[in-house]
Every structure is written in structure tokens, then in C-alpha cells.
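Excluded from the complex is one protein chain; the other protein chains are retained at their positions.
Coming up: subunit A.
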Amino acid sequence: MAEVLVYVDHVDGAVRKPTLELLTLARRIGEPVAVHLGANAEDAAKILGEHGAVKVLAADAPEFAEYLVAPKVDALQAAYDAVSPAAVLLPSSAEGKEIAARLALRIGSGIITDAVDVEAGDEGPVATQSVFAASYTTKSRITKGTPVITVKPNSAAPEAAPAAGTVEQLAVTVADSSKGTKIVSRTPRESTGRPDLTEAAIVVSGGRGVNGAENFPVIEALADSLGAAVGASRAAVDAGWYPHTNQVGQTGKSVSPQLYIAAGISGAIQHRAGMQTSKTIVAINKDEEAPIFELVDYGVVGDLFDVVPALTDEVKTRKG
């Protein structure tokens, strides 16, 4: 069976959920071989094996942390040369897409980004994408070279599929030309204790209607009662009420959770582009004409400062 390379997104060996989703999708088109760059490959290999990785190609080099993107492309290319895979899958993060693009160019292959589904097809993998602010879905395939596809988080549910997950060292030579962009310093993002926005099963977002940074705890309290991530609209972020890292929308994060709750968000096209593929959409807004209500499965026309705290209390009571 053909092998499929899966690029592992991890923080010091702690594998992030989108990678497990990639392994699930990879098993539809071949045998997943994971590529782990950086420290603690053995830790990562355990969970990668549990989710179907037959092999984990591991390489650790200081250059991965010292220079931006390009050394990782060298490594993935080495893995590609070692395996001759049927496809290469990466997560659709900013870095994942950049690595994918440069790899595709080097190996003479086409690239598809932001797939929301990948299936086996007669002429190679078929990727589903959601385009034009999610108003269309397209099916595409790569016609030249080995398909390189990046996949958005929450595109598949990770499935357990025990496999060997044997760690093999991958020899990587980092080219001098890949050492052009120095990472002078790195400050890890402080953990809020909440789930990551792009990975979360439930997202609660606040917008202009939250009316000030001092009111965002109302949104956070609801999120915490549901075990959800907190998002914000561009208007709220531009006003300085919430960090840009939490922005949901075309120029922020694109999310696709099981449940999306929009509070005080009117639903401008920019925001819709980032959340329209959510499975269930709920909105709370004073303005019954707000375009967000066109998208909802359930909407409450009302003041979020009445509705959200009441909902939070009710969730807490029901959860006991």
C-alpha cells in the first residue's frame, strides 16, 4: 500500500490534535508515515502510532528552531526522497502552508490548501475546499507530481487505529540557503487554560455588542462553563478589547467547531468567512435584522448581557 507522509505539528513532542485528524484522513489514501521534526519524537511516536502511523521519521536539528520554515522544508524533502509517498499532508497553519508550498515547488508538485476533506479518487486524492466565504464547496485534485495538501483543523474526527509507530531517524542536511531568516527570539504564548481556538469543539465569540474589554469576562464565563474557546470579531479586536490571536474571520482564524456561539456579532462577510462551516451556529444579538441570523440554527434576539449570563447559569446548573 502506498505511503502517505503526514507532517507532525507539535510543541516539544506534544502532538496537536490537527495532526491526529491528518492521520485519519491519510489512512483513506494509504499508510501514514509521520514526520516529526524537533525534540521528543519518542513521546510523539506513541500517540502517532495509536492513530495509525506505521512509521515515524524523526529528525532533530538546532536549525529547526533557529531559522524560519526553510530548514523544515529541507527535512520534509529528505523524508519525501526516503519514502516516495503517494501524497503529503500538512496542517493548514500559516507555517504548515508555507512548508507545503515550498516543498511542492521543489518536488514539482501541485498544492491544495485549506482542504476540509480528503478522499481517495480514481486519479489520486480528491480534496474538498470551502470557498467564497463558504458559499461554495469545490472538489479538486492535483494533476502533476505528488499531491501536497494542507488540511484545516476539525476536518475529521481522530480515530484510534493501532499501528507500529516505529521511530526511524531521518538524516537531514540543512542547506546554507535555508538559514536566511534567523529567529532572534521566541516567546511562547501564555496559556489561558482554554482550548485552542482552531481546535476547539465549541467556540464562544464576542463582537461589537460586548462593548468594551471590561465586558469580555461575560463571554469567557460562558466559554468556561461549556469548556469552549473564546473568539472575537474583527471589530472587537480592532477596538483593542481582545487579542488578535483570538480573532475569528477572514484575516484571523478560520474555525469549524461543532458549536459556534456568536454574541453581539452582526455577521459581516469578513466574520462569516471564518466561521460559516461550523456545524451548529447560535447567535445572540439585540438587532433582529443582523445578518448573522441568516446563518443560525438557533438565534436569540435580545441583550447579550441578559441572555449570556442566564445561559451560563443554566449550563452550570445542568452540568451540576
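To be clear about the criterion, a residue touches a chain if its C-beta (ideal position, glycine included) is under 8 Å from a C-beta of that chain, and two chains touch if they have at least 3 such contacts; residues count from 1.
The definition used in the following text is that contacts and distances are computed from a predicted model.
The listed choices are "Electron transfer flavoprotein subunit beta", "Extracellular solute-binding protein", "Carbohydrate ABC transporter membrane protein 2 (CUT1 family)" or "Putative CRISPR-associated protein"; the UniProt protein name belonging to the chain that is not shown reads "Electron transfer flavoprotein subunit beta". Within the whole complex, the absent chain has one touching residue among A:Asn40, A:Ser140 or A:Thr192, and that is A:Ser140.
Of the listed positions A:His36, A:Arg102 or A:Arg208, the one in contact with the omitted chain in the full complex is A:Arg102.
Contact residues of subunit A toward the unshown chain are 11, 68-70, 73, 93-95, 97-102, 104-106, 109-114, 126, 130-145, 177, 180-189, 196, 198, 202, 226, 244-245, 250-251, 258-259, 269-270, 273, 280-282, 284, 288, 293-303, 306-315, 318-319.
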